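With one protein chain removed, the remaining protein chains of the complex are shown where they sit.
Lettered A and B in written order, each chain numbered from 1.
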Amino acid sequence: MAELAQTNGRSSNRRRFLAEASALATFLAGCVRSKPASEKSDTTTTSGLGPPSHLNQNPDSRSDTSLRHGMPATSSTPGTMGGGNVPFQRFDPALPPVSATRTTKLHFTAREVPLRVRDDTVVAAWTFEGNIPGPILHVRQGDTVEFTLTNAGHVPHSMDFHASQLDPKVAFRSVLPGQSLSFTYKPKYSGAFLYHCGTAPVLMHMGSGMFGAIIVDPLTPLRKAKEFVLVQNEFYLGPAQNGVHPFDYNKMLETLPDLFAFNGRPGQYQVAPIHVKHGDLVRFYVLNAGPTHPCAFHVVGGQFDTVYLGAPPANAIHGVQTFSVPAGGGMIFEMEAEIPGEFVFVNHAFGHGQKGAIGLLIVEE
Amino acid sequence: MAELAQTNGRSSNRRRFLAEASALATFLAGCVRSKPASEKSDTTTTSGLGPPSHLNQNPDSRSDTSLRHGMPATSSTPGTMGGGNVPFQRFDPALPPVSATRTTKLHFTAREVPLRVRDDTVVAAWTFEGNIPGPILHVRQGDTVEFTLTNAGHVPHSMDFHASQLDPKVAFRSVLPGQSLSFTYKPKYSGAFLYHCGTAPVLMHMGSGMFGAIIVDPLTPLRKAKEFVLVQNEFYLGPAQNGVHPFDYNKMLETLPDLFAFNGRPGQYQVAPIHVKHGDLVRFYVLNAGPTHPCAFHVVGGQFDTVYLGAPPANAIHGVQTFSVPAGGGMIFEMEAEIPGEFVFVNHAFGHGQKGAIGLLIVEE
Partner (left out) sequence: MAELAQTNGRSSNRRRFLAEASALATFLAGCVRSKPASEKSDTTTTSGLGPPSHLNQNPDSRSDTSLRHGMPATSSTPGTMGGGNVPFQRFDPALPPVSATRTTKLHFTAREVPLRVRDDTVVAAWTFEGNIPGPILHVRQGDTVEFTLTNAGHVPHSMDFHASQLDPKVAFRSVLPGQSLSFTYKPKYSGAFLYHCGTAPVLMHMGSGMFGAIIVDPLTPLRKAKEFVLVQNEFYLGPAQNGVHPFDYNKMLETLPDLFAFNGRPGQYQVAPIHVKHGDLVRFYVLNAGPTHPCAFHVVGGQFDTVYLGAPPANAIHGVQTFSVPAGGGMIFEMEAEIPGEFVFVNHAFGHGQKGAIGLLIVEE
């Protein structure tokens, strides 16, 4: 983890750009906000109200988290086309070991790619490092994080670390396609923090997959445990185009998701569960990338001995059946695996959990 | 409470089954997921996305909390028909006395019945013991709970106790109509815990009424109080058939409820309020059966001296106007009744509270 393999964003971006040249015109033609296809989309427009006009007046970083006109209505870009033969890959939820050194150097590439999120569904994903979520990061409180973002996509992207305290106008500013940006920080607090693209409209960039988790250990490490990271997100998908479902901005605004997932694939840990052993302490770092709904985290057949609402090892409550992680938040849930068995973990807001925010923890004998 | 009267599920089920034989064919014909009636139902299908396919591949317990194809689209079963003369009955919110012995033997029968939830509305209820919610249970931390479930309904049902730590694959497994299942556990933590049917799809079973509360006292009891249990739930109802509104699974997936209630009947405690006396400590055990939305619990004219976020008597905060109980969760709210008067308790998320999650606490002189 000390240094993630650099993916050489610029050259790969150049190759991609050439290969996709013919698709670009089509994409740019779609870069105006299209008329909502469904009648439901009228919800936000029946009253003749557009997006808040005040939010569109600043050309600089101030608009980086606001609505923009003329944006693409979906996540379809030249990079996301042609997903027919993209294989499905389970996302490993295991927390990687903490960095061996006190300085962690990271180079992420923002990519727009087709991603298979279940057997029958490929989405037009906006990603860090080609995946939803991006890589799980693991550092210590006070470590130095040296971060570089290269944008190998077709629209501006950026990086916002919830583990950092930085001037967003400088560090989290948007990076144009083909360009890079670097910044450094030292996490002040321990905890389970989200990172995500902060380019306007944030709803579109988070809603299209640009998020991940950085776990910051406290100075005195927590008790040894089997540790897993679960990032919940919502899917708002449009009709497939050439086999790829774009994320749909108007559906994001309507806030009625089609699907949910932990770590980007609805129900993936039901098919390929998480395994621990009887007697283990199990620690879930539960992040909620939203973009909108809370995650009422629960383990069927289990109870949380500890939930950290703020920075561990303090800020804890004990004896909890279910606790809600807000969109944009993260909390840590600990459970003694005292009994062997098959334990479903789920967003207990079942109208949401039932759509894919559900998985299986197997406690072996 | 030491032993609830056994309702002899098997024989009553046999009688019911015979009586309802003619209705069964009709019911089975409806056992495929019907086309959503309203245009709104297109929300979840406009993109051509069915339920997560990964979630339908396990024939065993792993699918017990996932989507299933071929399920009934509503809660109409032969058991729920003919509700014209079902009387309305207020649900007593008083916490019953704790079990006199350290072992509590329970025999619940799962029943599908017509239930009048307000003067003009009978619903096709899936229940424990014929009511929404099921019986309020009251035990002590470390007690032994010996539980048996008999399924007197027409579809599989099961029991998931949030107060327990058990292997769900064994204890919470589905029970076929006419069959029974038993398990035993000792609650590790004190608190206000939900119990509910865990048969797939859980959204359908919880959304149709199969839930209740078990209150677990800490080893050192909390201060003497007037104690009440309020279980919030949402109603997603289809058009009445022969005077009975079925719960509608597609509306549950759309997450826009018609009605809310504390203890199964919208607004029942406005008509027939809860009474305490001036000087009493009032303790509300607030459970949220959802299936989806949080409950922002508040008492108009009051403030909570204590809210227990986790196991009492620890894990408390003080001086609180409103706190949110997530779907699948439970918290304990204490208020000194220092002033006589009429105090409305409500889900302060008023778009929800206004639909029936509201009642009246009268503090007498």
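One rule holds for everything that comes next: a residue touches a chain if its C-beta (ideal position, glycine included) is under 8 Å from a C-beta of that chain, and two chains touch if they have at least 3 such contacts.
Since we're looking at a predicted model, the values are computed, not measured.
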Contact partner of the left-out chain, one of A:Pro93, A:Gly209 or A:Gly290: A:Gly290
Omitted-chain contact residue, chosen from B:Pro78, B:Gly302 or B:Gly330: B:Gly302
Omitted-chain contact residue, chosen from A:His162, A:Arg283 or A:His352: A:His162
Identified contact with the non-displayed chain, of B:Arg118, B:Arg140, B:Arg173 or B:His205: B:Arg118
Absent chain, residues of chain B that touch it: 37-40, 118-121, 237-240, 245, 248, 256, 258-259, 265-268, 270-271, 273, 294, 296, 298, 300-303, 307, 317-324, 338-344, 346, 348-356, 358, 360, 363
Sites on chain A contacted by the missing partner chain, in the whole complex: 39-40, 42-44, 46-49, 51-55, 57-58, 61-67, 160, 162-172, 188-191, 193-194, 198, 201-203, 206-207, 252-256, 290-294, 309-311, 314-315, 324, 326-330
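Definition applied: only the chains that are shown with their structure count from here on.
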Rounded Å distance between chain A and chain B, as computed from the means of their C-alpha atoms: 33
